[in-house]
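One structure follows; several queries about it will come next.
In this view, the complex is presented without one of its protein chains, the others remaining in place.
Up next, chain A:
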Amino acid sequence: MTLIGWAQIAFLLTLVLATAVPLGRYIAAVAEGRVGFLRPLETGFYRTAGVDPAQGMGWQRYVLAMLALNAAGFLLLYALLRAQAWLPLNPAELPGLSPWLAFNTAISFVTNTNWQAYSGETAMSHLSQMAGLAVQNFLSAATGIALALALTRALAAGGVQALGNFWADLVRITLYLLLPLALLLGMLLVAQGVPQTLSAGATLEGGEVLPLGPAAFQVAIKQLGTNGGGFFGVNSAHPFENPTAITNLLQLWAILALPFALTLTFGRMVGDMRQGWALSAVMMLFVIAGTALAYAAEAAGNPLHIAAGLNPADGNMEGKEVRHGIALSALWAVATTGASNGSVNAMHDSFTPLGGLVPMFLIQLGEVLPGGVGSGLYGIMVFVLLAVFVAGLMVGRTPEYLGKKIQAREVKLAMLAVLVVPLCVLGFSAVAAVLPAALASVQDAGPHGLSEILYAYSSAAGNNGSAFAGLTADTPYMNTTLGIAMLLGRYAIIVPVLAIAGSLAAKPRAPDSAGSFPTHGPLFVGLLSGIILILGGLQFLPALFLGPVAEHFALMAGQTF
């Protein structure tokens, strides 16, 4: 590890927190309908759709509206991907996707996962990228933020039924937050040389074609919306997708900016900024700790490489871009897995076993550190409720969070949400580890092969989308099971979370009293971190033991797989 490496990391994280403050305030203004510079357009949408933005929705209606939008989005995207061969804007004359791949991809983009069992430049037409994938990049991100706002409103108010209007939230977030930010970031990326063209590609001497396309704005929203799906197959490790140190910095910032900003939006909307800062602090703690671990593991290098004569000071550069280096590759790996983004600027498969364990564990912790846009906030809220429940008892009261009593119904729903990730990750992985149909996809033997399986299902269930290379994902079995994992990982958490929101909204918000303990400050930050590790992480230890940990000790003993 080097000082300059840590300086880069510190600079970026400071930038994220600094921008989170104004962004958080702005999102709160958007959520409360106080931003309206495109009001005619906005009201145009409502009129066309016959929606009254002022009409509040109870939690069931809110969920139904969200599910309806996502279901329609899935069907449209599926149809588009299957039919792209006959549609315009297909200069490379790519064929339509197979049913399995189209199913998997459509789910993947609707659920904000952006797991890619294909390589963008050789599988997707420009129309599919722009009218299909990019549209879902916006909508899935806006969906996540809307749900987080609904939950925030439930905690902010007392004794209400309505959580806001889903359609109004969706339109406002898209118009006033995601579109302007993506436009701005896209321009900056174009200025740095990321292509934005409708041509198929540039032909090199000798006839080889370098694929090009409308990449810059797609990249902007993939990062801002924690979608992560690359325009090109190797994502932000591709020299067109992430050409310079500045684009690397911008994209890293974009991955983390909104999830952190939303915690401060939360603080603002519940009327106590300290609550938002406490959540930020927990998230930042894990990002820093994860980065330190991954950075240390990668900087220490691979003993076999060193034995073979490589300079130990270089660390493990396998699978990394020289222009990004170890520090920013480690930070990216942590940011992209912590934030449920899934874009990569280095190959996680090539990390050392412990370096690769960090991103995998961050996903398994439930994608809440800081998690996807919106999903990170509503996800960490599940852990907050459980932390408050367990620890709250220790002060001798029925536990309360922000004056709302946490009772059997909330605990039940929170536990349902907590169950989803281990069930999907461990369940699907255990089956894949013995099923021949799945085993055919696994490239490596031994613990590393198991890590590839585990990572894939973690990524899907966590709606992350990044991949440990080495797994052939485009098979009917993998496409189907990963698709199901993505669906469950998204909606089987959203529904209980919104049910919690409905239940909390109806409760009166009791005024602060000296009898309830503060849910801000270092003690609570430590408590919440502990609960996330114990309730969110311990169940994965046996699996991690069999994967990266076993591989690490085998590697130390000179054994490879």
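As a convention for this text, a residue touches a chain if its C-beta (ideal position, glycine included) is under 8 Å from a C-beta of that chain, and two chains touch if they have at least 3 such contacts; residues count from 1.
Everything that follows uses one rule, which is that contacts and distances are computed from a predicted model.
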Out of "Potassium-transporting ATPase ATP-binding subunit", "[NiFe] hydrogenase small subunit HydA", "Amino acid ABC transporter permease" or "proton-translocating NAD(P)(+) transhydrogenase", which one is the UniProt protein name for the chain not included here? "Potassium-transporting ATPase ATP-binding subunit"
Of the residues A:Val110, A:Ala237, A:Leu279 or A:Leu450, I need the one that contacts the missing chain. A:Leu450
Considering the complete complex, identify which of A:Gly33, A:Gly58, A:Pro91 or A:Gly158 is in touch with the unshown chain. A:Gly158
Write down which of A:Val418, A:Ala456 or A:Val525 is the residue touching the left-out chain. A:Val418
Spell out, residue by residue, where the missing chain touches chain A. 158, 386, 389-398, 403, 406-408, 410-412, 415-416, 418-419, 422-423, 426-427, 429-431, 433-434, 445-447, 449-450, 453-454, 507-511, 513-518, 521, 523, 526-527, 530, 534-535, 538-543, 545-547, 549-550, 552-554, 556-557, 561
